[in-house]
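The complex is shown incomplete by one protein chain, all other protein chains being positioned as in the whole.
Up next, chain A:
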Amino acid sequence: MTGPLRKSHPLFRILNGSLVDLPAPSNLSVWWNFGSLLSLCLIVQLITGIFLAMHYTADISLAFSSVSHICRDVNYGWLLRNIHANSASFFFICLYCHIGRGIYYGSYVNQETWNIGVILFLITMVTAFVGYVLPWGQMSFWAATVITNLLSAVPYIGEMLVQWVWGGFSVDNATLTRFFTFHFLFPFIIAALSIIHLLFLHQTGSNNPTGLDSNYDKAPFHVYFSTKDLVGFLVLLAGILTLALLAPTALNDPENFIPANPLVTPTHIQPEWYFLFAYAILRSIPNKLGGVIALLAAVLVWFLVPILHTSWNQASTFRPLSQVTFWILAATFIILTWIGSQPVEEPYIIIGQVASVLYFSIFVFLFPGIAVIENKLLLRY
């Protein structure tokens, strides 16, 4: 008697351990849905992306019109394009909710899982950035020009680095073809890293909304959380289809309906909404290299979060001061996103600078400091 096939078969045993008999905390809330939703977003992007790639041409004289061809001539090409473009936004909504959950509930104490997660976010940012260049609209070209030019701020090797990335002396055909290559390749790296992310998560087991040891009350992943995740999938798919079918250009920049023209600079160059917070931090520093360092630091500071955890509790559940700090962080993020979409004029400049300082202060000073105060107040340490 070898028992059920799902437990004895070498391959099914692995899937069983992650999707069926995985012991999960019984009290996982909706904030734990975003991990599986990210997997769904990745699968949607992979499928729609592969079909788009069958009809797209990565050449500066043909890219824009190949996207028009997809939308007008390819059977359901308009739907593929709309879903792919709008699912990118849902990908980042899910990412920010997933990361926010991690910060609020102290899930980052599982350091390997957290660090791989930050790397996954960085690669996703790069993938989305190079993907946005592919339609070769005005904003595609100029966003690529602005962001790749930041590499010239690197001391000594900056100019050489930029020209190496461009494949020439400006954003041109060589840049487009290699960006298409990266955009095709990186999602598979994201998929592989996601599996490693889960591997480390399953060493410790999931966190839960109380931050307490959940070994006292576990439930099997199937049927409880497979069902909960299925509900999440239906909500996400409804959201994607609502946007793709009813408001496909709601998050678009109208400049991208104009083919790229290196001789005409748009008045307001800005990235998609999910990069605006980092864009605001970049622009808040008047020095080019300083701005680039701040841009990188805006994400790399997340690597410090587990190291700076000083509370004797894992989650913020029983820590009201930390909860307030978290929501100040969320508000700061929203303010930075708004500022990133505004022109570089007063009062937006000073607001952006204050919000940028507050953003870094929250991670480096406020979260650790307030946790020390709470240790003394709540735990009497």
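Everything below uses one rule, namely that a contact is a pair of C-beta atoms (placed from the backbone, for glycine too) under 8 Å apart; a residue touches a chain by one contact, two chains touch by 3 or more; residues count from 1.
To be clear about the criterion, contacts and distances are computed from a predicted model.
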{"item": "Protein that the absent chain corresponds to, by UniProt name, given \"1-aminocyclopropane-1-carboxylate synthase\", \"Cytochrome b-c1 complex subunit 7\", \"Geranylgeranyl transferase type-2 subunit alpha\" or \"Probable aminotransferase ACS12\"", "value": "\"Cytochrome b-c1 complex subunit 7\""}
{"item": "Hidden-chain contact residue, picked from the options A:D59, A:D73 or A:D213", "value": "A:D213"}
{"item": "Touch list for chain A against the chain that is not drawn", "value": "25-29, 106, 109, 208-214, 216-217, 311-314, 318, 378-380"}
